[in-house]
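With one protein chain held back, the other chains of the complex are shown just where they sit.
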Amino acid sequence: MKLPKFDYASPATLEEAVALLAAGNGAAKLLAGGQSLVPILAFRLAAPSMLVDIGRIAGLDKIEINDAGIHLGARVCWSDIEADAELAAAHPLLAAAMNHVAHYSIRKRGTVGGSLAHADPAAEMPGIAVACDGELILVGPSGSRLVPAASFFLGPLTTALAPDELITQVHLPPWPPTRRWGFQEFARRRGDFALAGVAAFYDLDSSGRATNTHIGVIGVSDRPKRLAAAEAILDGHVVDADAITATAEIAAKVVDPPNDIHGTSRYRRALLATLVERALASACIEH
Amino acid sequence: MKSVNTYVGQPIERVEDLRLLRGRGQFVDDLHFDGMLHAAILRSSVPHGRLLRVDTTAATALAGVVTVVTAAEVGNPVPTIPLRLAPMAGLIPYEQPVIATGKVRYVGEPIAVVIAESAAIAEDALELITLEIEALPPCVDTRTAAANRSLLFEEMGTNLAATYTAVLGDAASAFVAATTDEFRVCRERFDTQRHTATTMETRGLIGVWDDKTQHLTVYGAAKVPFASRGILARQIGLPESSIDLIEGDVGGGFGMRGEFYPEDFLIPFAARHVNRPVKWIEDRREHLLACNHAREFDCDLELLCKRDGTILAIRGQINGNIGAYIRANATIAPRNVALCLSGPYRIPNIYIESTMLVTNKTPTGTYRGPGRFEGDFFRERLFDIAAKDLGIDPVVFRRHNLLTKDELPSKLPVLTPVPQQEELDCGDYLQTLDRCLAEFDWSGKVKLNGRLIDGRYHGIGIGCFIEGGAVGPRENARMVVEGDGSVSVYVGSAIVGQGLETVCAQIAADALEMPMEQIRIFHGSTTYVQEGFGSFASRSTVMGGSAIIATAEKLKETIRTAAALRLNCAAEDIVLQPGLAISPDGNAVRWPDLAPEHLQAAGTFSSTRRTYGYGAHAAHVSVDPGTGRVEVLDYVAVGDVGRIVNPMTLKGQIVGAIVQGLGSTFLEHLVYDQEGQLLTGSFADYLLPTASDYPNIRVYDQEEYPSSNNPLGAKGAGEGGIVPVGGVIANAIASALGVQPRSLPMSPSRVWELINC
Partner (left out) sequence: MNVAFAVNGGQVEVQVEPRTTLADCLRYDLRLTGTHVGCAHGVCGACTVMVDGVAVRSCLILAVQMQDATIVTIEGISNDNALTPLQAAFRKHFALQCGFCTPGILITAHALLTEEPNASEDRIRDVISGNICRCTGYIPIVEAIADARAAYQSQAGSAAP
């Protein structure tokens, strides 16, 4: 499991990084924290000609909270998020989800951008980005573009990133403090990838009914998704036990989860229903 | 041994820790030799096929590659790996060639060895080797293998390599006679999943050939270096005296490491072939593919009881999914699963057939408590199902059928072929059951069975077990008085990380009546004693420790005799103090000064009678029906080991074994698809227990019934902790949910399926 040969560059600016990616003609890969990429190389599942290390590029590791929402630089790592009390208050759903990511010594290297670009269907960051209508800023040779998270993830480990582009930031919309939210994930062991996970939230309208329901799921599909059909069940209704059960049942029906060594599709559907119920039940309680 | 021990029985801190804690261990990959080359092994990615061509031209041409070894270089015939334990002529055709020749029979089988300037270059070269393999249909399960439509060894005409039979009394007649309502037959099928030891240190070897002296030294040996040397000598065509196997620090064994593997020939062969040191360090992906797998058995068993719960007979068939070849110790688990099925219970009539079926999967060997973890799962599940069927409480059922202390010694069934007749030696199985129930608070917890509390179903389970240990035939030790008055002790036992150095030092110190700091232990390597038998089957404390005691007596006698001559008195009047011999009139002489050469003694302890530790475990689980997750709320283990030499290392072994057992029960699974490909090729998919999984374990060790088979009174204790875990947990889950688990692992998905099917 020695790594295959590759060249290495550690540019100081974004422009240089983009130029190196472009010159690589699709064979150059970005290196951020390396927590997902290096194992892939160790198993020789990829053979890039060059690794472009973005570790020296200034300005990519900021956390900004303002009226426009939450802005996370691509190199923000999990422990940065964990340590930021203001962020936890500003976006409690993000904070709750990040609690499940990997382990202590990975959390100090793994990055937001890395997780988004890697696009594991069971990863938390892509799940939050989709569930919360996030947007990604991609920078390439022709400049920067904004891509909604909903159209960024195309399949397992597949995204809309062009080979000469990198993610510089992810934006999450502002989070009203009155919002009701719940996060539930099931993994076989602490820190493992989720067999299924749910990031759900809704707001309450003037008559106490759910509105703007978002139900994002991971691990039960080839990419993170929002379950519109399930959201529609809850919207406009009082969030009581019956409504929650009905929402959970629809959620299980509309997904087509994989059958693999960790669980059958049948099981994952039922697991999802359980997690939707528990996420919505916990959302009923003000945090 | 002196009457009052200073060290034996004490939780002495380990001597090996001083280097291990500082990162100063000498594991095989820590060693470096000038001019050393590195090996990488090309392994088959086809599970079954005819190996038509191996083209190494491009690989050999890669810069930094020195050569590539294939069957052609090894020669004709390619040596095979003989069985170390319970060999049979009929198994010889199923032995593994040290490199693939003619056919490949499992994904992972070695086909070529690249030797290069670096491990990275060697691995680069693997991709340049081209193979022509004509694929044949693979069989991966015992049923398909037994159908013999796709044969692994065409000339044998069958994939059934061997059948063992365990017989006691007359089970057939007992079943025939059971015609009325007075009797109940409970028939069930169970299976345990393929998994394995998964040591933290993968395997590794360094071969060093000295062309001038024609001497081969191999680093990285473990467990049974003397046996491995014998095998290598015959394969490579060298006398044993020209080979030394050196054991350094070892990152765990658990029965997997140290047996003879293809690499144990290939790497030393390569070193001689290129006349430079060659190092091979197995990577983790290789390890999951190439080291011995274990535990894959399925069974069909019938239990015959009277209505009052008295067990009359057990019969049935157990099938072993052995993998593609019969390796050095592959016979042990299939033998034990039949031999030890009855455990500590009174079962007067036994008839069990245990088959060894070859399949296109990695070959199997032993893993801690081989055959016994599996058998205990089968038996304890069968007992709980039978007890429920009869309307008898599972504890009452066990109490009724456990052998009493007065019934011991008690014979286990006779196992054939390669006949084996064992006898449970001594002990009080009812007492450990009672203690377990008390420590666990069984009577307080039993009302929780099946209750839904805070969304979780609760259940408790129990199991009783025996642990066979102290396998003979003998062990050797040698002691030398050094110039500074300290004593060096050389013992044929091997370390696998179990704290043997310290335990041996405790025993030696007490036997010699001197401080532990003045004792140094040397273990395992073939340079230390003439003949050694190694560490397996929980034998090293008993056998190695007893050999040390025997040697200590001889050394003291040697010292007294020499001192008597010098001090002009009778030998029996000499008083020994650490490093000093003193005559009745007070004259003293230092031990090193007694002779121009170092005084020494050698001793042997022989025994063919095994010891049987025993005990009972209980577990309290809660199950989340929405996810299938099982939490182990309390796990209590009670065990009697005859004699506790170091209570700290003993408890450590048992906790470690229990957590491995919980991993076996819930997490660990080497999964193959129908095409013979291993799907769990990394630690992302082969799941091991972590610190947050099983924190609630309580262990109670006792030494009420010392073994009479050795001067220590000890019984082997390294494996008992793992043996009952599967059965105990599955029984607790059954009690919680009212379902009957018949398969391991109890993954969340499987638990959920049990509830919802």
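Order of writing sets the chain letters: A and B. Residues in each chain are counted from 1.
Heads up, the rule we're going with is that a residue touches a chain if its C-beta (ideal position, glycine included) is under 8 Å from a C-beta of that chain, and two chains touch if they have at least 3 such contacts.
Note that the structure is predicted; figures quoted are calculated from it, not measured.
When the whole complex is considered, the residue among B:E13, B:E182, B:D389 or B:E407 that touches the unshown chain is B:E13. Across B:A58, B:M88, B:A120 or B:V414, the single residue that touches the chain missing here is B:A120.
Where chain A meets the missing chain, the touching residues are 1-8, 10, 31, 34-35, 38-39, 41-43, 51, 53, 55, 102-106, 108-109, 189-191.
Although one chain is not shown, part of chain B still touches it, namely residues 11, 13-14, 16-18, 20-25, 27, 29-30, 32, 120, 197-202, 249-252, 254, 283-284, 496-499, 648-649, 651-653, 655-660, 682-684, 688-695, 697.
Assume only the chains that are shown with their structure count from here on.
Computed from the mean C-alpha positions, the centre of chain A lies at a distance of 43 Å from the centre of chain B.
Put simply, chain B touches chain A in their complex at residues 118-120, 123-124, 127, 283-285, 626-629, 667, 669, 671, 679-680, 682, 684-685, 687, 689-690, 692-693, 747-749, 752-753, 756. The touching residues of chain A, when paired with chain B in their complex, are 1-5, 39, 43-44, 186, 188-193, 195, 261-264, 266-267, 270-271, 274-275, 277-278.
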